[in-house]
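Everything on this sheet refers to the single structure shown next.
Note that this complex is displayed minus one protein chain, with the remaining chains in position.
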């Protein structure tokens, strides 16, 4: 049987023997994928292969296109380091090292494509069980400046449906978009370091029964840390989501998902946003911390939302917000609109939402729960005093003040 | 020192040189285990070995018997794909591939045994730290039809006590029983895809201090997704448990376990069943979704329970059900018994159970909590209206309606 184990450092492209993984790991991987196809011509047996990426500094000039199932690309090091700190540090000529490392793929496409890795195939079945493990995708730099989070680069993108895709142990840094997955089923994103990207994880199109657990995540001021649209049955649990994403978790038109046992830290309002028709989601046992921007280089930026938006904003019906802790510690002078009473949870629309036993510790007077006038039959229990609760005219609700 | 690194594709059985991993990976692994024993004769140093299974299509004709500690069997690909969809898809002649892949072991015993992998040893100490990682166990087909979930095959079974067993990153598909572990201590089942098996995870005999976290799990209509009996100190957290198991998590005679931060989705009542003497368990921060069967090929099946059984049914005392979300969306015509008011949480027996701040979003009128007449001193707080609460004659309780 032909080997199913490949090493990018020892592979030679038959038609281009001078290309190496150091000069274009994308061309190397694509050539390996072609070889795998040649070796597995039969529909009845296509087990795929593993492509190993040893620790090293690799340039990717050509987009990798994964159009076979069961391909595993595995490195030996997530290699994350803070490029943001380094770029803002001034003279780094005396530093031990200045770049990310591990099995580091520098995303430097010269092929006109945005993606380092594209997952796409037409026909049936959906691509299954592709695995991306333990390497680093580094966008290297942003333009026009290193705090812009912009460079047009995408780390991993799928444009057709997948089943049981696994992304584990990666480091993803300084990309405009880290991971963009379309029409996911049973997607498993676990144990990654996905930080200092414009957006980190975007689950687009639609999706079901997926998992984003135990990751370190932190996006740019205009991007998503975790975004999902038209998703159903997603679990987001056990993550540590840092600033400074424009949100921590953003659901759009998504029903029956769960966001639990996460630690969420943000510099702006709108930490969890349920946009559009978001029904029957659970937001439970999470820790929220909202403070002002602390990094001098970034103090000029925000997500554009004001403090009336809510740390959590719900649109839709039947959602549950229970057992969360909210810390709000923003100097009065930084609150917008000026003089406003900040909102912790805003129920913006819908009926039958349930908000109970959430505790807020704040440095200023806040509204722990605000109900839009359009909302129907919200339950608000033990989330603060009567003075901390605000129901706009027209809202119907059951309210019990914390004694 | 003899090498402790083995590759199933390069090993030859001295007495059977024509056998390969492709013809019988079980015989190959057993021969390797014999070699490990020969090389580690001294009680004072038996560190074990790693057996690598590269991506490939392997047939297992002979049961693997693991009777040494510290054996790691590791593949490079969990290889799950939905065989259920494929078998029900009609003509698949045009499909890219039709089988699971990765490091795929086809469970095709010809030795009269049910198991692909048996873990068993008499004497002391218990087998420790066996690790099964990142490969695929594929039962290939069910009989008499592909929707029966029956074929008599078991993926991994232990029949003697183990300590610190680790099962991580596997794909397990189309087996009648995926994992059956007896008398587990500090068992760690994490990050697996265990779907489309009759039963997925069964922890039998007894057990303590074990963990089932971050898995994708979905059993057949008559099997268990996660089952534990006589267990103590089990944590089931962060899992995404799909249909169509006859339950999502089933505890029997088990005390002081915790089921938290999971996403549970089912087509039948009885999602979490605490059977027999189940005391002092926590069911917290989980998302439950109960809908009717959606796959046309499976609409004729069920687990046989009716809608009065409860999505959660507690038997035993001192249990805690707090901070969960329940979605119930079943057409009235599908509810059994006909015309019944479905039950969300049924406290069937016991005293001092505590059911609080659970929110139900339902498409029909439901009883959010029902107390059997035998139950004593249950607390039911903020789980719905008085009309949604039902205490049968004889029950004693404290109740507070959601305002």
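Order as written gives the chain letters A and B; numbering starts at 1 within each chain.
Following the convention adopted for this analysis, a contact is a pair of C-beta atoms (placed from the backbone, for glycine too) under 8 Å apart; a residue touches a chain by one contact, two chains touch by 3 or more.
If you're wondering where the values come from, they're calculated on a predicted model, not measured in any experiment.
Participant: I'm checking contacts with the chain that's been left out. Which of A:85, A:365 or A:387 qualifies?
Facilitator: A:85
Participant: Could you tell which one of A:47, A:207 or A:238 touches the chain left off the display?
Facilitator: A:238
Participant: Of the residues B:141, B:253 or B:280, I need the one that contacts the missing chain.
Facilitator: B:280
Participant: Check each of A:99, A:232, A:295 or A:399 against the chain that is not shown and name the one that touches it.
Facilitator: Spelled out, the listed residue whose C-beta touches the missing chain is A:99.
Participant: Since one chain has been left out of the picture, which residues of chain B touch it in the full complex?
Facilitator: 1, 3-5, 43-50, 68-70, 72, 74, 121, 123-125, 128-129, 131, 163-164, 166, 168, 186, 188, 190, 209-211, 213-214, 233-235, 237-238, 256-258, 260-261, 279-282, 284-285, 317-318, 320, 322-323, 352, 354, 356-357, 379, 381, 398-400
Participant: Please give every residue of chain A in contact with the chain that is not shown.
Facilitator: 9, 22, 54-57, 76-82, 85-86, 89, 92-104, 169, 171, 191, 193, 195, 214, 216, 237-240, 242, 260-263, 265, 284-287, 289, 322-325, 327, 357, 359, 361, 382, 402-403
Note that in this section only the chains that are shown with their structure count from here on.
Participant: Can you tell me the C-alpha superposition angle of chain A onto chain B, nearest 5°?
Facilitator: It works out to 120 degrees.
Participant: Rounded to a whole Å, what is the gap between the Cα centroids of chain A and chain B?
Facilitator: Those two chain centres are 28 Å apart.
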